[in-house]
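I'd like to ask you about the structure that follows.
Excerpt of the complex: some chains, original placement.
Chains: A and B, in written order; residue numbering restarts at 1 for each.
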Amino acid sequence: MLKPLGDRVVLKAETEEEKTVGGIVLASNVKEKPTTGKVIAVGEGRTLDNGQKLTPAVKEGDRVLFDKYAGNEVEYNGEKYLVVHEKDLVAVID
Amino acid sequence: MLKPLGDRVVLKAETEEEKTVGGIVLASNVKEKPTTGKVIAVGEGRTLDNGQKLTPAVKEGDRVLFDKYAGNEVEYNGEKYLVVHEKDLVAVID
């Protein structure tokens, strides 16, 4: 299992097809393209200057909109995942 | 539904026509062009260094002036929206 560190979140990105059928579609002429995925694992959150841990606002299973160029792609047990910082998550899709 | 994260705000931008009829029109020779829109959804706000959440100063339904180049355009259920950071909102139009 991948346990993200700090304010990182592990995502399973949705494919282009899913996106078009589902809710969010990117405007084609936008430079920074966000896209959608499902939250697989969430870190403990970043630590504030007063030592307090800031629990991330998303949880396992959430469907989220994120900045496409954010994060690192990794492959784990044959599946591709994306590890992003919480600040790169734009919105939860309900 | 789109639930913006952190200090993000979801906007429905007004079209050029609405703007000219309504109140705010941009001077044509200005480099950073703000424009107007309606607030659709508001995040929980950014977290201060002391752990306090800072509730955004705008609410659903507000008509706002924002920096045109700010944010990400997204399409949701066939409608286009703009997701911006609260700091990119310039003024509320009353």
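The rule we apply is simple: contacts are C-beta pairs under 8 Å (C-beta built on N, C-alpha and C of every residue); 3 or more make two chains touch, one makes a residue touch a chain.
Note that this is a predicted model, so its numbers are computed, not measured.
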With 2 chains in place and all of them the same protein, how many does the whole complex in this file have? 7
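Assume only the chains that are shown with their structure count from here on.
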Fit chain A to chain B (C-alpha, same chain sequence): the rotation, rounded to steps of 5 degrees, is 50
Just how far, in Å, is the C-alpha centre of chain B from the one of chain A? 22
Within the complex, chain A is touched by chain B residues 1-6, 8, 10, 44, 47, 49-51, 72-77, 80, 83
Help me check something: in the complex, which residues belonging to chain A touch chain B? 23-27, 30, 32-34, 48-50, 52, 54, 57-58, 64-65, 67, 86-87, 89-94
